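Missing here: one protein chain of the complex. Every other protein chain is in place.
On to chain A.
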Amino acid sequence: MCFVTAEKERRVKANAREYNEKFSYANNHIKTSKYNVFTFLPINLFEQFQRVANAYFVVLLILQLIPEISSLSWFTTIVPLVLVLVITAVKDATDDYFRHKSDRQVNNRQSQVLITGSLQKEKWMNVRVGDIIQLENNQFVAADILLLCSSEPYGLCYIETAELDGETNLKVRQALSVTSDLGDVSKLMDFDGEVICEPPNNKLDKFTGTLHWRDNKYSLDNEKMLLRGCVLRNTEWCFGMVIFAGLQTKLMQNCGRTKFKRTSIDKLMNTLVLWIFAFLICMGVVLAIGNTIWETCVGRKFELFLPWDEFQSSAVFSGFLTFWSYIIILNTVVPISLYVSVEVLRLSHSFFINWDQKMYHNQSDTPAEARTTTLNEELGQVEFIFSDKTGTLTQNIMAFSKCSINGQTYGDVYDEFNQKVEITEKTECVDFSFNPLCDKAFKFYDCSLVEAVKQQESAAQDFFRLLALCHTVMPEEKSEGNLVYQAQSPDEGALVTAARNFGFIFRARTPETITLCERGRAATYDLLAILDFNNVRKRMSVIVRNPQGQIKLYCKGADTIIFDRLDPSSEDLMYATSEHLSEFAGEGLRTLALAYKDLSKEYYQVWQKKLHYVSTVIENREEQLAALYEEIEQGMKLLGATAIEDKLQEGVQETIACLNLADIKIWVLTGDKLETAMSIGYSCNMLRDDMDEVFVISGLTQLEVQQQLRNAKENILGLRRLSSTADVQKGDVFAEDSVFEETIISEYALVINGHSLAHALEPQLEHTLLDLACLCKTVICCRVTPMQKAQVVELVRRHKMAVTLAVGDGANDVSMIKTAHIGVGISGQEGMQAVLASDYSFAQFRYLQRLLLVHGRWSYFRMCNFLAYFFYKNFAFTLVHFWYGFFCGFSAQTVYDQWFITLFNIVYTSLPVLAMGLFDQDVNDQNSLRYPSLYKPGQQNLLFNKRQFFLCTLQGMVTSFLLFFIPYGAFSVMLKDDGSDFSDQQAFAVTIATTLVIVVSVQIGLDTHYWTAVNHLFMWGSLIVYFAILFAMQSDGLFGIFPSNFPFIGTARNCLSEKSVWLVILLTTVVCILPGLVVSFLRIDLFPTLTDKIRHLQQSRKKQRPQEQNLRRVRRTSSRRSAYAFSHQQGYGELITSGKNMRVSTLSSSRSLERIAQSSSWIENILKRKNEVSAEPAESHKADRLK
C-alpha cells in the first residue's frame, strides 16, 4: 500500500502543506476496495484464473480446440466456465461495491481543519499530514495526531480506545507543556513545529519522535498521540497535528490481511479432487493403451473404410492422442460446477444465519451476522470452544443485587408464605419514583430496604452514605438531574448507583469536597483523604468531615481484610454478616464488606501530619504510606456487606450444559484474576462442588509447574486405576493415556494461571498440559495475555486435529479469534474489534448453541449430502464413456449428445441438488437443540470422509455400469415397431441420457429428507426442462437454422415414442436405484443412528405441537466463598485529590490551585503507572496473587 519505499524517518511540519508534500506521505483517503469500473474485468479475471480449477478448465478448453484431440465441442466447456466466471464475478463485484460504500462513508466524515487562519469543515479524506485539526467531545479521531492542546487543564484529554485495543476504560493523554497553552486559533496558526519521528508501523503502544520548535527539542512518546479509531471523551475539544494519515495510521497498519480460513471439508475436497484427477489419468492411460492395441489389431485393418489421419504415424501415437481426448470427455468427473455450487450453498447458509430471528437480540437490535461465507459447515464439527469471560459469558454489567446491613439481609423477595421467590423479568421492582435523581436503569426487588432507609434507620443510612462517599467515581451532570458516573471499575459504578437510588446521591466532587444529595437535602462533606485501593490492601477508605463537623473514616474492602480490622464490639455482627457473605458467595455474587470509624479531631490531626511527612519522603514512600493507612484503618465498626452480581449473560448455563452434552469442550481463557474466573466458573456450572477435583496450577517456575501438572495427571489416572482395577491393563500409566482419555467418567477441572501457563506452553511441557487438559471436563485459564490465548488455541489446533472455535468480545480476543478455525465475536460493549476480526458475530453468548447445534449441524449435514450426491452424480454421468470405450475402438467417442454434456451439470441436475443443499433438514431445530448428541457425527467426521467418498463414487460407478450395459443388452438387437433398425448411436444416446436424468433424479429424491415446495419445483422442473430442451434441441426448426450443430434432429421423437425404450428406462432405473435402497433400508432398520431414531420420533409426534426445549436449570450447590472482588487497577484517588482531572470551572479556585502546584509531580507518576498497567496488564498483578 505504501509506495514510499523504505521511509526511514518521517518529517512533518505543522501548517506547511507545501513542505510536507515533498515527501508524498499518504493522505487521509482510505481505500479498501479492490476494483473500479475499468479495472474490474481484467483484474477480476486475472484473479479468477489463478484458481487451479479455473485454470484447469482453460487448459481443457485449449485441448478441445485441437481438432485431432477434440472429442467434444468447445462449447461443452466454455458454457459452464463462463457461467462460473460470471457468478463469481458478480459476487466479487457486490462485495467490492459494499467496500466502496463503506470507504466513501468514512472518507466523507467531517472534521475541523485549520486552513489559512481559520477552522474550516473538511472531509476526512482531504486531511493532510501536518494539518492541525480540532476534535470535539465524542468524536472519532480522524488520523494519528499529536496532541497539542485541549480544553482541559495541562493539556490533558481523555480517550476511549475500544476500537483499537478493546479497553473501555478511559485513558489519559497529555500534551507537551510547551504546546498546551496554544489553545486558540491564532496561536496555533503560528505554530510551526516540526516533528521527526518513526516511519509508519503497526505498534499501537509505542511511538518515538521529537518535536523541534523554537530551536528546542522535545521528545514525544505514545502518551501524546491520539490514534485514529479512538474516541475523545470528557474533553470539550482538543487540537492536534496530523502525523500519520489514511493507510499509514496505526489502525490501518494493524488491519492486516486476515488469514484465509479453510474448512476441513475444503481440504478434504481438494484431496479428493486430486484423487479424482489421478483416477482420471489412470482411466485415460487404460483407454489409451486400449486404443493402441485396438488400432494395431483392428484399426489397421479397418483402414479400408476408415483410413488413419495423415499425421497418425503409428498406433502408439494414436493412443497418445486418445489419452488427451479421453481426458477431455472424462473431465466431468472433476465437476466444474462443484466449487461454485459449494460457494453458493455456503453463501445461502450464511444468509440463513443472518436471517435467524432466534439469534437476533432485541435490546441491542443486533442480528447475527455471518461475516465470512466460507466456514459454515465447519460449524457442525466444532470440538473445542475457547471462550473469553468478561463480556462473553458475563454481561460486564455489575448490578447491586443484595446487601446485609446490620445483620439483616436485603434483596430476596418472599411471597406471602415466606417462600423465596425466583426473580424473573416479571418480578415487580422497587419504585424509586420518590427520588427524582434516580437511575432509571437500576433495578431492585426488595421493598423492605427502601422502607428501612425511609424510616431513618441509622445503619441503613450510614451504609448508603458510605457507598456514596467512599469511591473514586467522577460525576458528570450534563443537565440538571441528568447524572452520569464515570467509574473506573464497574463494581464501583454499581455501588454508587445503588446509593444514588436509595437517596444518597453523589452529585459533585472537588478535590476537597464531596457533595451529596441526602434524601433531598444537599450535604457537602470535606474530603480529607483518600486511602486508595491497591492490590495488597484490597480495600479503600476515605476520611471525610461531615456537615456536622465529625470526622469519619469509611472503608470498603474484601471481607477477610475488613474482618481483621474490626472493633471487638462488632464481633456478633461479624458472624452474622459472615454467614450472609457465604450465602452471597454461594450464589456467585461478588462481595464487599463495609465498615466505618469515628475519628477524633486530635487523632486525625496527628495522623495527617504523619501523612504529610510521609508523602514528601522519597525513599520507601509506598511502604510508609501503607503502614500509615494500616494504622488508621483499625478498630472499625462493621456496617454490612454488599453483593454485586457479575451478571452472567442470559442462558449461559444452559448453553454450556447443552454444548457439553454435544461433546464440545469449553475452555475459558480470561484476563481476569483466578478468584473471579473461578467464581464465574462456578456460577455457570463449569466448576461444581461435586467434581472429583479441581486442580489449580499456579506454579511460578518451570519445575513447579511441571510438578503440579504431573501430580494432577497422576492423580486422575491413578485414581481411576484404583476404582477400576479389574480391567486396567498392566503397563506404563502414561502409555495408556489415549485409552483412558476417552473413557473418563470422573469429572475433573483444571484452573491454570497465566504465568504458569507461560511455562506450560513451553515445548517440553505443552504435551503434558494438553493431555491433562483433555482429561479434565473444564479448563479455565486466567490472567492470560491475548498472545497466550492464541497460543493455547494454536496448541489444541496443532495437536488435537480438532476444529476449534474461539468466542470473545474484546480486542484482547482478536488474536485467538484469528487463530482458531472459527472466530466468533460477541458484539457487546467492548467496541468492534473482535467483531471485525471474527467470522460470525452476534449479541449473546447463548446464540452459540443455535449457531452450532442448528446452523452448524445443518450446514454440515447439507454439505456432506450435497458432496456425496455430487460425486455420485458425476461418476454415474461420466463413466458411461469409459464403458463405451470398449465398444467403439477406444476412440473417445461420446455416448451422449454434446449439448447434453454441456447442460447436464448446470441445467438438468443442478437445481434439485442445490435445493437439497439449501433446505434439507434431517431433524428440525427444536430437536437439534433438544438432543445435543446429534452433533457428534460432525465432530467425528462421519457424514463425509474418504470412506463415504469411496462409497458414493462406487455407487456412481455401478450406476454408470448398469446405465451402459442394460441398454447395451437391449440395443444389440433393437427394432422399431415399424421394422426400421433402432440400434443407432443417437437413439442409444437419448435413451441413456434420459435414463441417467431419471436415475439421478430418483436418487436425489431418496436422498432428500425435507421436501419443500422448492424441492418439488426444482425436481419436477428439472425433469420437465430436460424433456423440453431435449425436444427443442432435436426439433426441425433448430436443425433448419444450424444443421451441423444439432444433428440429433428427430431422435427424441422417434426414440421416446417407442414402448421398448421406456421399458429399458424403467428397468435400468429400478436396477440402478435398488442396491442403494436396500443398503440404506438395512442400515436404518438394523443399525439406526440417533438421527434416524429422532426422525422417527419426530414424525410420530408430528400431530403434537413440538414442546419447548426445557433443560432443567441446575441449582448451584456451591458453598464456595468468592471472598473478594474489586476493581482491577489502582484507583483514581491521587488524581482526584490532586484535582488534576477536574474542569477549571468546577474547581473551587485558589485553594485547590495551591495544592496542584504542590503535587504537580504526582500526575506524572500516575500517568507513568497507568501506562505500565495498560501495557502489561498480565504482569502488573502477579505480585498480589502470589501472596
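Convention: contacts are C-beta pairs under 8 Å (C-beta built on N, C-alpha and C of every residue); 3 or more make two chains touch, one makes a residue touch a chain; residues count from 1.
Just so it is clear, contacts and distances are computed from a predicted model.
**Student:** Leaving aside the chains you can see, what is the UniProt protein name of the one that's missing? Options: "2Fe-2S ferredoxin-type domain-containing protein", "Geranylgeranyl transferase type-2 subunit beta", "Sorting nexin-2" or "Cell cycle control protein".
**Tutor:** UniProt lists the chain left out of the view as "Cell cycle control protein".
**Student:** Using the document's definition of touch, tell me which of A:319, A:380, A:411 or A:490 contacts the absent chain.
**Tutor:** Once the missing chain is taken into account, the touching residue is A:490.
**Student:** In the complete assembly, which of A:106, A:268, A:628 or A:802 touches the absent chain?
**Tutor:** Final answer for the missing-chain contact: A:106.
**Student:** In the complete assembly, which of A:533, A:982 or A:1018 touches the absent chain?
**Tutor:** Residue touching the absent chain, from the options given: A:982.
**Student:** Among A:241, A:573 or A:974, which residue is in contact with the omitted chain in the full complex?
**Tutor:** From the options A:241, A:573 or A:974, the contact with the absent chain belongs to A:974.
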